[in-house]
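For chain A:
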Amino acid sequence: MTDILNIHDLTVSMTNGEQRFTVLQHVDLCIKRGEIRAIVGESGCGKSTLANSIIGFLPAGAVIESGSIRLADTGLLSCTAEEMRMIRAEKIGVVFQDPFSALDPVCTVYQLFRAILTVRKRYTRAEITEKAAAALHGAGIKDPGTILTRYPHELSGGLRQRVLIAMALVNEPDLLIADEPTTALDVTIQKEILTLLRRLARERGLSVLFITHSLDVAAEIADTISVFYGGRIAEEGKISDIFAYPIHPYTQALLKTIPSLSFGKEERRLMPIEGELFSFLDQHEGCPFAPRCPYAREICYHTYPVTKAIGDHTYTCIMENQL
Partner candidate 1 sequence: MFRFLLKRILTAIPVFLGALLAVFLLLTYIPGSRLGYLPIAGNGDLLDHLFTLFHVPANVFTRYLRYIYDVITKLHFASGFHHRDLSLEVLTRARLTLFLTFLAFLLIVLVGIPLGTYAAGKHGKWQDHLISVISLVLSSIPPFCLAIFLAIVFCVTLRLLPVFGMNGPKNFILPTITIGASGLARTIQTVRANVIEALHRPYIRTLRSHGVKERKILFGHALKNSMIPTVSIIREMTAEVFVSTFIAEWFYAIPGIGYYLIQAVNARDYGVVLACTAVTAVLILVFGIISDFLYYLLEPELRHREVSHE
Partner candidate 2 sequence: MNRRALQRFLHDRAAVVSLIVFALILLACLGMPVLGYSDYVSLDIGNHYAPVSLTHPFSTDNLGRDVFTRVMIGGRYTLGLSFLSTLIAITCGTLLGILAGYCGGKTDSILMRISEAISAIPYILLVIFFEVSLGWGKGWFFLAIAFAQIPAILRTIRSAVLKIRFREYIEAARAIGKSTPYILFHHVLHNISTAILVQACSSYASAIISCSILGYLEFGISFPTPEWGRMVADYFHLVQSHGFLVVIPCVFISLSVLTVTLIGNGLRDAFDIRGGSHD
């Protein structure tokens, strides 16, 4: 069994009080041990719901309609709340988006580590300090000793995100879920954090589920990419394949939105994606991207296409491989 995370046919629906709508539809996703997978999609495409379903954080009113999520050998959807809590403590590490509000402001870094380390068993003060310092050091913090005595507001955004990464990894999880961990940071710090995450994952053979809305961030860290659109996976494959031969029109459009340094060339201008943002409230049977797709035909609005594969590069579009 080399898959650390195996999501099969996951469908999740939510309600806004008046109507119920599906936010994830028949999602299949496998992450191998040691693989860094980026989930790319615009806001509201269901990528955060995916992360929340894995860690059992679905908001009230959300229902898992079908499917299974397996972490190594454990079926997560059949776990009790208490079992889920222990899985979060031991098997899954999570880094959230905004480092500025993700750390309890009244606790020192040491107290935060104590809170999360003592979930599993009792430790002495010295043991906590040692483990926390090691984790902070691993996260690239030069003097863990002083950082441990600090309160979150005394740390910069980059430092906070490093602390959060150290916290996520201190219990040596099998899977790290990073939900847009760099969005709130400066570009230079963003780069550092990405490098750090990649190094840590490589050193520890850690699997990472990296959620982001930008393809270039994904390109810097990931081995493989899943492009989400409207609660479905549009295209999936190795990073090199996706960038070199994007097949799904949405991926192609996304690639055109990446700013490039080659000024002057008219055809390399930034290309916004035409049409309105996807909304779960006006779903139809067919391909969710159809209303914005320049190649859409009549059939796209009625039938959802089957997923096709070229090696390990899969895509869900009626278009044929144009290569």
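Miscellaneous remarks
By definition in this document, a residue touches a chain if its C-beta (ideal position, glycine included) is under 8 Å from a C-beta of that chain, and two chains touch if they have at least 3 such contacts; residues count from 1.
A quick word on the picks: all candidates are chains of the complex that A comes from, given by their letters.
Fair warning: this is a prediction, and the values are worked out from it, not measured in the lab.
Every option in 1 or 2 comes from this complex, but the candidate touching chain A is 1. For chain A in complex with candidate 1, the residues that touch the partner chain are 55, 57, 85-90, 92, 94, 96, 98, 101-107, 115-116, 119, 151-154, 164, 167-168, 171.
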